[in-house]
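With one protein chain withheld, the remaining protein chains of the complex are depicted in position.
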Amino acid sequence: MSGQLVPATSVRGQNGWQDLLADLKQVRASLLILAALLIFNALLTPNFLSVQTLNVNLTQVATIIIVAMGMTLVIATGGVDLSVGSLMAISGVLAPLIFLNAGLPGGVGVALAFVVPVLVTAGFGLLNGVFITRLRLQPIVATLVLYIAGRGIAQVITNGQLQSFDNPAFGYIGLGRPLGIPFQVLLMLVIVAITYWLVKRTVFGRFVLAVGGNETAARLAGVPTARVKLLVYSFSGLLAGVAGLIVIAINRSSDANQVGQNMELDAIAAVAVGGTLLSGGRAQVLGTVCGALIIQLIRYTLLAKGVPDAAALVVKAAIIVAAVALQQRRRRE
Amino acid sequence: QTLPKLAAKSTYRVGFAQTESNNPWRLAQTKSMQDEAKRLGYQLVYTDAAGSTAKQVADVRSMIAQKVDVIFLSPREDKPLAPVVKEARNAGIPVILLDRNIDPALAKAGTDYVTFIGSDFIKEGQRVADWLIKNNKGKMNIIELEGTTGSSPANDRKKGFDDAIKKAGGFKILASQSGDFARDKGRQVAETLLQAHPDANVIYAHNDEMAIGAVSALEAAGKKPGVDVLVLSIDGGKEAVKMVVDGKMNYVVECNPRFGPEAFKTLQGYAKGTKYPAKIINQDRDYTPQTAAAGLSSAY
Amino acid sequence: MMLSTAVKNQSRLLTRVSQFGVLAALVLLIIFGALRYTGFMSEYNFSTFLRYNSMFGLVSLGMCFVILTGGIDLSVGSVVALASVVAALLSPYGALTAVLGAMAAGALIGLINGLIITRLNIQPFITTLATLLGARGLALLLANNQGGVGVDPNNAAFTWLGQGNLLHLPVPGVMMIVAFVAGSVLLSLTPFGRHALAVGGGEDASKLMGLPVNRIKVTVYVLSGALAGLAGLILASQLGAGQPTEGVGWELSAIAGVVVGGTLLTGGTGSVWSTLVGAMLLGLIFNILNFENGKGVISLSPYWQSVIRGAFLLLVVLLQTRLGRRSDRS
């Protein structure tokens, strides 16, 4: 058998930038919508073109994007994670309990407050994974359990009471501004980069797509499907935990009833508007970022223009449908 | 039909149908009720409707089925709870309404329920407006952070404030959007509105939580809360009153959630045969930069 | 290659067992309640229970049909709210107008769902997530941002629909039972029901076998919308006001009810009656928790209640799938 090699030039996937460009091309529908929204606002919304506007939007969208990164991977495996909002509440409730604890020396308490809650929510994410892989529950049902019970757990921990605090060291995650850039925005960028790299470059990323594309086939090809799912749901839980910390740091208070409310819907909408099919087998990381930005900009625009809440809901619904439809038309072409 | 009698006993089984428990005000109200019941040695049968009127109706009915002695009800809305109030009366259970009233066309105090204890939400809005009118520094541009869309405190606090402001003239409400009574949402909405309306110099929030969120938003935008922009709020929780003391907020109207003592006193009085008026309006304070420091220790 | 008769019968039996597993759980829970709480078995509690839970039953029925075809309808909660407002607004023009209006409003949102899903090819989850927002917005707009839209107090017929009795049964309960009987006939005795199941079991195959897949899908969403509309009507009549902010999270209760009833979210199989049992079971847990609280032995905060509800859901679903799977295997 003559093992003939195709000349190396025809082999794709060598240049990282080309790769990135190709990916951006895939999500150009979302990019176009995003551009349209930006232009609309630049022309019609007063004071839109300013650094502070950028700051406001990026800080507000950071948590959605962070959670949506985990959601992208979960959805790529053909699942969905409804529990993210409740997990945010859990991490948000745990952190102040730790750093306000008098028994711990200041620095240690804050350090633990960053680490422990996130590990706990990752653990809950793992539990979601166990429900799905070991107990073989469908993802919607499995994560619905923690969606209901998770917030309850957070509320039980604090008996529903709001915890206020003023701790600059901990607050850095939500209020810090290295080089004038909000810290949570930097954190978000790092998490996006990591997720993108996971999907593009690692074996794990391919396995995620394979599990979502055809689980039986993946298993027969030696993909450790259960482990892949456990990891993905843990990752989602971990990121939800991080987002929870950011939210409470900005507000200098933790409210188990409110932290992360409706986050699952925002994150899923971001993923969908970003062009990832909910049936699994694909992951458009950059698309999700665009999707989240689109949703954020819609919200900003409607608020800034003074559109009443009720009407804003209708407009938001229409834009989500239009964006997803456009995205899919593109793909079919 | 008349109100059922309540036998004078040493202890009672008392129902308390709460509307929701997703904000500090409600939590404080519930705690106050629970503490007072415990102090008196009564058994409190507590339900939480989680923001659903339909569930609250079912909750009250389950209390009727359990034959509690008295029902304290914080009706989520003024019409839907009227039928169950009558059902309770017919089942021989007196009802005392807390913090929100029932449409007088559908149920009457003295015949259908004992009385209503609470504050007047419209009045609260008015009081905020009155303070602002009095402290008018000319050219006031207002951002209003509304409560949960469709909820009665949001509607009433808006109505009271807006009407008074309109009548006074010379004020402009630049934007009025819902912040859902929540700190985080209030902060985000305030951030956006401040960005879109840099000329705003007053923020009126329908509750403390949103006002505290607005203070964060102002700080993030590099403005001095309480100085560059006046911050006004309703509720009067400790955190907000502290902010008035610190000069970050300017005026807070109290809406005291500590219903326990008053509610149970009314119960005992009713059992003894005391007659009550249709409404018992709480004597709510307010906190100005001058009075806040003194009131801080007693704020809830 | 054929299964022996004995094995076959055994497998049938086990399928039954899995179907009746939830029913058994329901009966056990009722017995538990009857023994433990006074007032639990009263006619009053029974009718209260039905009045409130009939709305969940109706929404779950619609959801069941949607899920059978492999779809999902997240918009039902908002549709209930929208329909209740429509019913309240129409109540001065007669009870029938209000009934038809509420159901039409629901059906209209269902139609929009169905058309977006089939024509624009957008997945049901996303489509109905969008209409969940949109219908809520519409409800608030129609209600002029007020928390409640008063019903015409003079329309006794309208009030009867939610608050009246028929043959000693609450009217909403009767409506629910009638709807379930009709739903059951539709599912197991008409070609439409079989086709809906087929679409859920294999959409491409159904298309190649010549089924009008799109029409079937649109129909189930319209059905789900109309049933949510009926629930909205009951809501408005029972509360004497249209409720634009009601129904938050009902979609998840409905999904849970359907799943607890043993229907797979992937579509293709499922049963109307076990959905009813599933929905009632979830309602009963609320009722029992209320009574337990009233007993005062252990006073549970509402927070513990949601933890318990989550755990209960997990437990029932697990039991359900375990039993179901065992019957599959033999």
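First chain written, first letter: the chains are A, B and C, and each begins at residue 1.
Please note the rule applied: contacts are C-beta pairs under 8 Å (C-beta built on N, C-alpha and C of every residue); 3 or more make two chains touch, one makes a residue touch a chain.
Here is the rule we go by: contacts and distances are computed from a predicted model.
Chemist: Name the absent chain by its UniProt protein name; which of "Cytochrome (Ubi)quinol oxidase subunit III", "Sugar ABC transporter ATP-binding protein", "Monosaccharide-transporting ATPase" or "Dihydroorotate dehydrogenase B (NAD(+)), electron transfer subunit" is it?
Modeler: Record says "Sugar ABC transporter ATP-binding protein".
Chemist: Out of all the chains shown, which come into contact with the hidden one?
Modeler: A, C
Chemist: Can you say which of C:Asn53, C:Ser91, C:Thr159 or C:Ser206 touches the chain missing from this structure?
Modeler: Of the listed residues, the one touching the omitted chain is C:Ser206.
Chemist: Considering the whole complex, which of A:Val27, A:Val84, A:Val141 or A:Ala218 touches the chain not shown?
Modeler: Reading the full complex, the residue touching the unseen chain is A:Ala218.
Chemist: Thinking of the whole complex, not just what is shown, which of C:Leu96, C:Leu189 or C:Leu315 touches the missing chain?
Modeler: For the chain that is not drawn, the touching residue is C:Leu189.
Chemist: Just the residue numbers, please: which parts of subunit A touch the chain that's not shown?
Modeler: Counting over the whole complex, subunit A touches the hidden chain at residues 1-6, 8, 10-14, 201-204, 206-207, 209-210, 213-214, 216-224, 281-282.
Chemist: Considering the entire assembly, which residues of subunit C contact the chain that has been omitted?
Modeler: So the residues of subunit C touching the unseen chain are 1-3, 8, 185, 188-191, 193-195, 197-198, 200-202, 204-212, 268-269.
One rule holds in what follows: only the chains that are shown with their structure count from here on.
Chemist: For subunit A and subunit C, what's the span in angstrom between their mean Cα positions?
Modeler: 31
Chemist: Suppose each chain is reduced to the average of its Cα coordinates; what separation in Å results between subunit B and subunit C?
Modeler: 34
Chemist: Which subunit B residues touch at least two other chains?
Modeler: In subunit B, the residues touching two or more other chains are 21, 149.
Chemist: Using the touch definition from the top, which residues of subunit C touch two or more other chains?
Modeler: Correct list: 140, 145, 305.
Chemist: Could you please specify the touching residues of subunit C with respect to subunit B in the complex?
Modeler: 37-40, 42, 44-45, 48-49, 51-52, 55, 140, 143, 145-148, 150-151, 153, 163, 235, 238-241, 243-246, 248, 286-287, 290-291, 293-294, 296, 299, 302, 305
Chemist: Residue numbers of subunit A touching subunit B in their complex, please.
Modeler: For subunit A paired with subunit B, touching residues are 45-47, 50, 52-53, 55-56, 59-60, 160-162, 164, 175, 247, 250-253, 255, 257-259, 261, 299-300, 303-306, 308-310.
Chemist: Which positions of subunit C touch subunit A when the two form their complex?
Modeler: Residue positions touching the partner: 72, 116, 120-123, 125-127, 129-134, 136-141, 145, 252, 255-256, 259, 264-266, 301, 303-307, 309-311, 313-314, 317-318, 321, 325.
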